[in-house]
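Complex shown without one protein chain; remaining protein chains in place.
Coming up: subunit A.
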Amino acid sequence: METLDTEKQHASPSLHMIKRGITVGFPIMLGYLPIAVTYGVLAKQAGMTLTELTLMSIMVFAGASQFMGANMIAVGAGALEIIIATFVLNFRHFVMSLSFMNRLRGISLNWKAPLSLGLTDETFAVSALHTKEAKMEKGPLFYTSLFLTAYISWVLGSLLGGVLGDVIPEQLSQSMGIALYAMFIGLLVPSVKKELRVGLIALIAMLVNVICVQFMSTGWAIVIGTVVGGFSGIFLLKGEEQ
């Protein structure tokens, strides 16, 4: 982030933003590829064709719900049941999108609308902690290339899993399961170091999530944890950020 100001003066701001987006999105790629391959394998075993499982990645682009969808298809669950479960699981993106879109106020709807469709837990987490770009020249290109890096990794990984089958040794794929959590931690810790109150917001959200998950589905628990944790920010964050 310190290099931002010096690099800004480079000749082509567009190219610079695209490159930066890919660099910043790279950890997501690392996390997505093994998970996408695993999804591809699982969906194939669930009886989906290669076209269907890839199409699901293209059209849904939401990891957890795709795993759930493939599982439910495998056990012969009804369409409506699967769709409602997906809605519940993915509703958290509404809250995340509201937060992210509020940051992108200066950017036109022509950029915001397609960008919103690329919002996942991971693309949100990374881009929400890179808010400076929203106000920079060609900023939308930064987010677009970041989101596309994640999207392409997800779609290609799924396809690969469907084609190759069980290629990743179980022990390795299991170890890769920590990747996205580690990325979330790697994003959160520097913010907490800068502003301890931010860590308190995250802790409150964790706690609320832990309590809620005893009574309801993971999807709603994350939504409520995020919303309530965010409310603590009303008192903990000062209005200095524009």
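We take it that contacts are C-beta pairs under 8 Å (C-beta built on N, C-alpha and C of every residue); 3 or more make two chains touch, one makes a residue touch a chain; residues count from 1.
Rule of thumb we're sticking to: contacts and distances are computed from a predicted model.
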Name per UniProt, for the chain absent here [options: "AzlD domain-containing protein", "Isoquinoline 1-oxidoreductase alpha subunit", "Histidine kinase" or "Ethanolamine ammonia-lyase small subunit"]: "AzlD domain-containing protein"
Contact partner of the left-out chain, one of A:I18, A:L159 or A:A202: A:A202
Hidden partner chain, touching residue among A:I22, A:L50 or A:I82: A:I82
Contact set of subunit A toward the excluded chain (per top definition): 26-27, 30-31, 48-49, 52, 55-56, 59-62, 65-66, 69, 73, 79-80, 82-84, 86-87, 90-105, 109, 112-113, 115-117, 119, 121, 124-125, 128-129, 171-172, 174-179, 181-191, 193, 198-199, 201-206, 208-210, 213, 218, 221-222, 225-234, 236-239, 241
